[in-house]
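Every protein chain except one is present and positioned as in the full complex.
Note that the chains take the letters A and B in the order they are written out, and that residue 1 is the start of every chain.
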Amino acid sequence: MTDITRIESNARMSRVVITGGIVYVGGLTAGDATQDIKGQTAQVLAKIEEYLGKAGVDKTRLISAQIWLKDIERDFAGMNEVWDKWLAEGTQPVRATGESKLARNDLLVEIIVTAKAA
Amino acid sequence: MTDITRIESNARMSRVVITGGIVYVGGLTAGDATQDIKGQTAQVLAKIEEYLGKAGVDKTRLISAQIWLKDIERDFAGMNEVWDKWLAEGTQPVRATGESKLARNDLLVEIIVTAKAA
Partner (left out) sequence: MTDITRIESNARMSRVVITGGIVYVGGLTAGDATQDIKGQTAQVLAKIEEYLGKAGVDKTRLISAQIWLKDIERDFAGMNEVWDKWLAEGTQPVRATGESKLARNDLLVEIIVTAKAA
């Protein structure tokens, strides 16, 4: 079948799946988890831009986001500060933010997005 | 581009995004967080109906729901009681329910839905 495009697949997951006009990006975390919430959020958003680019779109095409924070009470404001500045005006996705421990203890934020394909 | 419709956008998020025949509603929480789980769930469901209405659909068009509870052991039954009565017969969405602390300590429930556009 050629109606599903997968980008950067390994045995566990693909980083991006494109099908039916939607770009699905898997949950992304920071590469350098020694950074604080602002640094980790900025890293995750840069990765999202990179993967959206590989799918032929950009952040102005975002549909939805889920943001999972390891410590929402401590890190909600810091994450929002970076997030709000990153979005392009008039193209904000729907969003939900909750607390969830992540795959490693030093990871403070994971973000999952979808976007409309070009 | 005119293939993505966004409703009630601010710097952080849109409340609704419509694209590709799907209505995406962002995570919703209660406006009056002094209420208990039944009251907060009822408030959230009323908001969902309101936003679905702005997108030109109603709850009979629901596709999926994620329900995040601050205290799932205590509040699962109370949430379900309100939820089950709210749904229209024969039009139940798929659903997943987990525990997640939310953006403020007094928020007991957040619900994220998608629906099929008209």
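Heads up, the rule we're going with is that contacts are C-beta pairs under 8 Å (C-beta built on N, C-alpha and C of every residue); 3 or more make two chains touch, one makes a residue touch a chain.
Here the structure is a predicted model, which is why all the values come from computation and not from measurement.
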{"item": "Options B:Asn10, B:Thr91 or B:Asn105, residue touching the unrepresented chain", "value": "B:Thr91"}
{"item": "Residue ranges of chain A at the interface with the undisplayed chain", "value": "1, 3-4, 6, 9-17, 19-20, 24-27, 66, 68, 100-103, 105, 110, 112"}
{"item": "Those residues of chain B which, in the complete complex, touch the missing chain", "value": "20-22, 60-61, 63-66, 68, 72-73, 76, 80, 83-84, 87, 89-100, 116"}
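Operating definition for what follows: only the chains that are shown with their structure count from here on.
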{"item": "Intercentroid distance (Cα basis), chain B paired with chain A, Å", "value": "21"}
